[in-house]
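The complex is shown incomplete by one protein chain, all other protein chains being positioned as in the whole.
The block that comes next holds chain A.
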Amino acid sequence: MKFTLSWLKDHLDTDATVQDVADTLNRIGLEVEAVEDKAALFAPYVIAHVVSAEQHPNADRLRVCMVDTGRGEPPVQVVCGAPNARTGMKSVFAPAGTYIPGKGITLTVGTIRGVESRGMLCSAFELELSDDHEGIIDLPEDAPVGQPFAAYAGIDDPVIEIAVTPNRADALGIAGIARDLAAAGLGRLKTPAVAAVPGKGPCPVSVSLAFTGEDAHLCPAFALRLVRGVKNGPSPAWLQRRLKAIGLRPINALVDITNYITFDRGRPLHVFDAKKVTGNLVVRHARDGEEVLALDGRSYALDPSMVVIADDNGVESIGGIMGGEHSGCDETTTDVLIESALWDPLNIAQTGRKLGIVSDARYRFERGVDPAFCEPGLALATQMVLDLCGGEASEATLAGTIPDTRRALAFPYAEVKRLTGLDLPAETMRGTLEALGFLVAGTGDVVEVMPPSWRADIEGKADLVEEVMRITGLDNVPAVPFPRLEAAVAKPVLTLLQKRTRLAKRTLAARGLVEAVTWSFIGKAEAGLFGGGDPRLALANPIAPELSDMRPSLVPGLARAAQKNADRGHPDVALFEVGQVFASDEPEGQTIVACALRRGTARAEGVGRRWDGEAKPVDVFDAKADAMALLAALGIPTGGLQIVPGGPDWYHPGRSATLQFGPKAVIGAFGELHPRILKALDIKGPLVAFELTLDALPAPKAKPTKMKPKLALSDFQPLTRDFAFVVDREVAAAEIVKSAGAADRNLVTDVTVFDVYEGPHVGEGKKSVAIAVTLQPTDKTLTDAEIEAVSAKIVEQVAKKTGATLRG
């Protein structure tokens, strides 16, 4: 919403500066977006007298002018190329150092074909006043030399633009803005009252509202009036100047009047050329297949949800949004029908959205215009038409009824203190409300407040508190320390999952992984490849095809990101993300997953080639190490953890595993990505990843105290025995480790695999797995015989469980 300071002063008696106005607007909730101070911009331009204009000695098309700037200095020499430069004329002078907006340059003292020039005589184009650059501005003989040109020409009016929130339809008219400013103490409201305009004879065109009871709200009231014998043409300069200043293009007087009242009072109007209207007007639903060529020159296909104004010709206007070209007013218009109507905000918003029309009328009607100003608005427009275009007005006709929006709200003054902390005298609050147009009845602690017709947004006492608070100024609300709920040390607040999420991020970062935040949505094909693709998780209006489906896994986003980094010359990347994945559109379908992905040689220990070793590409064990490190950091006991060979479909079946505490307690997976997946995503490996669903991890057992279990240390030396077993290639090493440990649970405290061998020495389809078993005696040193007995038991157990033989 734009307006000029002088226009505001039509409604507000004030000597406030533009800065005061802007500061106050911000303070009361009408946010200033821009202030354009034209007076400052045009300050160097003065009205000047061309004392002489003589032919330039060295150029046919140039003249050397001596210019009297009226400032008591000797005439200034200016070289001018304008054909109309002549001795004795009055024009506009800009001295060296002036910024010329039309040319985007700053003037300097220059020498043109050997003659010095110390300024410029300006064209209207150079001042961005019009497209006219045929010659310099030619002012009347009586133009006051030495005076600022902007003030003389009336182009020094500062323009203020404010952002109006959706609840403040009343501030979409300058009168409404003035009312707010007056209430805030910036001046006295002086908006002139609208006098009734007598008419001669009834309006010859009638209006009917073709709505049934339940649709009556679409157009509650429609007022219409004819003015005969008008003379339409360009509107007066003052009106054109105001419209131009706020960015509107003057069309003709009749149209300009409607635009003027739209901004002056927030009351959109429409004018029909009465001679182009056939028969009477009917306000009705549009019909399927109907089209209208609107005033913006575009044709719109209508549907029955939309409301139109039609005559015997068909649709003449899209109600409350934009008029039709056919019955629009132009210079030939002699009889004009002026419309002032009320429309349903919701329907206007929907129609405007569907048709893609953004108009000043729609903008106001969808926020709600003042119903009580429907008929006065028509009178105001009629008077302006009579004043500017002449003619003779008919009486007004009104179809429908103006809704009565009066309502009384009980307002306890104490509510202001309760909600804001502001302690104000009751008279102050009453005064503020009354200044804003509210009627306040009663004298006690609780009064009855009746909102004005232009404030449809006021529903209850909280709204009244806001009115009082914003006019008082939020800066005057004292900040009050917010007490703790208990006078105590702050208690921990994070949930288990929140703590685990935080810890997971720090742990993975400490393993050399870089945290990424990737889109929650991925492409449809990718979603399908990674266990998703449920149509219920596909966006109806995705912003791009590759951002269409809610992600079922974090792997594809990270894999894509890794490839993009590789394409930029960073092939060895280690990325992780801890974020949400979606299994359904229900809240329970959303879980938090920690996922890390390594590419190239981006291993935890180091990346790339190194002087003391080769650059080893990442493999499944890098992913496993990340997963196990995370479980360890999160304190998840891994005693019962099963590492089941083979993972979800997007992993290499022979180089992946599922992490679970049981078939129904899967917590994640790790592995190398499946070659088919790499091909489908058009990315290159090696690429390994792990995924761990943090929601699926078991919660720690509740303990009554923070005591750690008693530490039992043995007084006896541990000893280690090595065993090399030959087993079938398919036997899982973990089985050997598990069996060895199970051979004597009291003595065996650790089993590690220190060598794995496949080759001719063990035969086809076999492998050798060498383990080191640590025995920890607790009550006495073991004898050789006892050690032998345990060793034999270990060999027997492993053989029994895995078919292993001790390697000879």
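Note that contacts are C-beta pairs under 8 Å (C-beta built on N, C-alpha and C of every residue); 3 or more make two chains touch, one makes a residue touch a chain; residues count from 1.
The criterion applied here is as follows: contacts and distances are computed from a predicted model.
**Student:** Out of "Membrane protein", "Sugar ABC transporter permease", "NADH-quinone oxidoreductase subunit D" or "Phenylalanine--tRNA ligase alpha subunit", which one is the UniProt protein name for the chain not included here?
**Tutor:** "Phenylalanine--tRNA ligase alpha subunit"
**Student:** Of the listed residues A:G608, A:P675, A:P698 or A:G803, which contacts the missing chain in the full complex?
**Tutor:** A:G608
**Student:** Please identify which residue in A:T334, A:T428 or A:T518 touches the non-displayed chain.
**Tutor:** Missing-chain contact among the listed residues: A:T518.
**Student:** Which of A:L537, A:A594 or A:L692 touches the chain that is not shown?
**Tutor:** Reading the full complex, the residue touching the unseen chain is A:L537.
**Student:** Could you tell me which of A:V109, A:A301, A:A509 or A:A632 touches the chain that is not displayed?
**Tutor:** Answering carefully, the residue with contact to the hidden chain is A:A509.
**Student:** Where does chain A touch the missing chain, residue by residue?
**Tutor:** Interface residues of chain A facing the absent chain: 26-29, 31, 165-168, 345-346, 349-350, 353, 366-367, 417-422, 459-460, 462-463, 465-466, 469-470, 474-475, 477-482, 484-485, 490-495, 498, 502, 505-506, 508-521, 535-544, 547, 550, 557-558, 561, 564-565, 568, 570, 573-575, 578-580, 582, 585-587, 589-590, 604-608, 610-611.
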